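Every protein chain of the complex appears in place save one, which is left out.
Order of writing sets the labels: A, B and C. Residues in every chain begin at 1.
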Amino acid sequence: MQSLLNDILTEVQPLIGQGQVASYIPALANVDPNQFGIAVCDTEGKVTTAGQATTPFSIQSISKVFNLVLAVTYYGESLWQRVGCEPSGLPFNSLVQLEYENGIPRNPFINAGALVISDMVQSRLISPHVAMRDLVRKLSGNDNVLANTDVAESEFEHRARNASMAYLMKAFGNFHNDVEAVLHNYFHNCALEMSCVDLARATQFLANRGFCSLTKEAVLSQDHTRQFNAILATSGLYDEAGSFAFRVGLPGKSGVGGGIIAVVPGRFSLCVWSPALNKMGNSLAGVAALESLTRRINWSVY
Amino acid sequence: MQSLLNDILTEVQPLIGQGQVASYIPALANVDPNQFGIAVCDTEGKVTTAGQATTPFSIQSISKVFNLVLAVTYYGESLWQRVGCEPSGLPFNSLVQLEYENGIPRNPFINAGALVISDMVQSRLISPHVAMRDLVRKLSGNDNVLANTDVAESEFEHRARNASMAYLMKAFGNFHNDVEAVLHNYFHNCALEMSCVDLARATQFLANRGFCSLTKEAVLSQDHTRQFNAILATSGLYDEAGSFAFRVGLPGKSGVGGGIIAVVPGRFSLCVWSPALNKMGNSLAGVAALESLTRRINWSVY
Amino acid sequence: MQSLLNDILTEVQPLIGQGQVASYIPALANVDPNQFGIAVCDTEGKVTTAGQATTPFSIQSISKVFNLVLAVTYYGESLWQRVGCEPSGLPFNSLVQLEYENGIPRNPFINAGALVISDMVQSRLISPHVAMRDLVRKLSGNDNVLANTDVAESEFEHRARNASMAYLMKAFGNFHNDVEAVLHNYFHNCALEMSCVDLARATQFLANRGFCSLTKEAVLSQDHTRQFNAILATSGLYDEAGSFAFRVGLPGKSGVGGGIIAVVPGRFSLCVWSPALNKMGNSLAGVAALESLTRRINWSVY
Partner (left out) sequence: MQSLLNDILTEVQPLIGQGQVASYIPALANVDPNQFGIAVCDTEGKVTTAGQATTPFSIQSISKVFNLVLAVTYYGESLWQRVGCEPSGLPFNSLVQLEYENGIPRNPFINAGALVISDMVQSRLISPHVAMRDLVRKLSGNDNVLANTDVAESEFEHRARNASMAYLMKAFGNFHNDVEAVLHNYFHNCALEMSCVDLARATQFLANRGFCSLTKEAVLSQDHTRQFNAILATSGLYDEAGSFAFRVGLPGKSGVGGGIIAVVPGRFSLCVWSPALNKMGNSLAGVAALESLTRRINWSVY
């Protein structure tokens, strides 16, 4: 495994720094694009790494995975009355579909879906972003995980499109709490900073039928885990989800911080990170590394 | 395996006949809804069945899989310049997306995508529907496979929406041949009649890294097979693709004749058939049977 | 004129109360639907009335006309860089078009357009809704015109869709002020209560080449007045604008309070009011009264 990751690092070296770092807020725009890390965690908790695998980065939309874990815990199957599980076919932040489909987002991994999930969690918890932080600390075994409040506040200032989506869902009756309060928590979750190692550990349960080998607890049931991976496979990379399935063939979730988590069901969880993004908003070197990996050892689920 | 299929047959018995038989043409509307068959083919070619697994039915959109095989044979990777590999998020026959995306269909399994694939094949073959018939005869080992010309002609008479899509792509320069000629072949392919056993055999290569154990030939390369399965997983069941991944978790392709093929990569190809359809246009009892199967023995890829 | 209005009142009597009173806020839902008034003001300021022409009602979207007057005063032609002058072809509160057209509303009389106009006015005035109230008091000669703060507050509570539109425009850079502050003023303007007589007088300048005979001042230039009437003619009645041109043939603007103002350029301004609305959200008896009027004396501009 170590030599495999070393080989991949060598292979993608020329791609590191290609693409564009997310620039819609200063805190993300200033990140050095010439960074790359990868970590693989097996079902017994053994972690192998290459590159800058212990450098924390902004997890951004990868937080949607943990957010959904919280919501499933509180709502179970009834969750799916307020959000679908279909790919969207449109950019992650489009309002068109939301209007035509009466405020029910297509899936929990586009922004509108994650916002409705956040709204649901908000209805049950006093401080959702603290609960989220505690969850990822527990799952990663790293008690130092923190949200970057500068990033959270900067995202809040640039909240216009997410606020627009939240209010549109409210107009359709599918958003129950105060929009600004939910966005406050939502952006704090996005601003969590974790390393590749942290995220590979924290998502191990997805490769392990719901069981976390660190805490020795079931995070999700086996059925829910399978469903999570199914939605990650069809909707985890925005409107590049099909292409990611085509090239990589693993359930996965990306964030504009340059991180991507991926799952080899029954075997491994992975996290790769490199800040510069391709045109679809996913880590350019990160996607390439995952593609190299599935090509080398045929880890694709397909 | 035999007892597994028997158990599934017993379990879905109450669902057989529920839903609606496709009614847009008389030849399909008159099919007896109270039929059900299932066949599983392993990678050595051994077939296990339950129910009416040798009754031929109209394969309809399942033909899109074989059509894509022909196109890959002739065009290789350049195929993807004229059609995408992303889920569509809209009904299978919508023109909206096609117009916004300048005549490039989202994927080869929505109607617009299958039409452009047919147009590509038409550019290389004198008689595409004969080539298709010969291909499925060879892959299924059944030399009696035939298209039902009554069905083909009836579909041609009701061609308006498909013709509209083809002409729209032509307006964008992404359709090169005569629309009516391509539709003629397209509808003949849809009108092929095959049984569950025929289809399980004919799609075995998808479970077998591209290799057909019957003909002892590679139908597709291993990489292309993985890509086929990826697109089947994200786009094979129209706008129910996400829900099918969620419930069943296998690459698959459905047709309005009530058939669904599915793939357990590395292990099995399957075909289930029952003519009555759910609201999304997929076999109601068929989807339930596949869901039962993956729940019973955890065949999901996720 | 008096007998004409009496005849129209008699003719539309059976329609009064037909349709549905606006029900999205309680303050509007409780209005008695069995009311009707009409007032006509000629270019010398002479007013003729029938029915309950001096009963104040909630002017709602008719306020968009006065809002645009304020904006033209401050911005002149540069106004049209931030809002178009084309009919929308979609419901008055749709976000679809706004997203496809990058946050530039189609015209100032759909909600998105009126919100951007309010945002512009907000950039120039400390208290826009006081300026608006003073404007309509001056133009109508009625110093008792007031906004109903219960209505304004209730509308603010139900602001979700308007807030969604404002935030979407902000995401595109076409909304500069605090969304809630602008909505506060916007809803106060909508909540102004005026009678048919007040509104016929206050819009007389549109029939009089921009000149108000009461104040003896030019409200708009002759060119701007012509342009105002053109936009009212193509976009004043939401997605019923074409039908209103077809049936009535006058520039006009409706509100969900049941009022409609209309203009016979060079001759008369009119206001008709009856609270029950047709399916498009315009006063059912009001549209019928205007149709009767143009049919009887051929006042149509066409």
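Heads up, the rule we're going with is that contacts are C-beta pairs under 8 Å (C-beta built on N, C-alpha and C of every residue); 3 or more make two chains touch, one makes a residue touch a chain.
Everything quoted here is computed from the prediction, not taken from an experiment.
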item	value
For the chain not depicted, the shown chains it touches	B, C
Among C:48, C:61 or C:107, the residue in touch with the chain that has been omitted	C:107
Residue among C:233, C:272 or C:290 that touches the chain left out of view	C:233
Selected from C:19, C:33, C:51 or C:87 as touching the chain missing from the view	C:87
Contact footprint on chain C, counting only the chain that is left out	84-90, 97, 106-107, 223, 226-227, 229-231, 233-235, 239-243, 245-246, 249, 251, 265, 295, 300-302
Absent chain, residues of chain B that touch it	94-96, 99-100, 159-161, 163-168, 170-171, 175, 179
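Everything that follows uses one rule, which is that only the chains that are shown with their structure count from here on.
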item	value
Chain whose Cα mean lies nearest the overall Cα mean	A
Reference chain A; chain at largest CA-centroid distance	C
Inter-centroid spacing, chain C versus chain B (mean Cα positions, whole Å)	55
Distance between chain centroids, defined by C-alpha means - chain A, chain C (Å)	47
Whole-Å gap separating chain A and chain B, where each centre is the average of the chain's CA atoms	32
Contacts with two or more other chains, residues of chain C listed in rising order	none
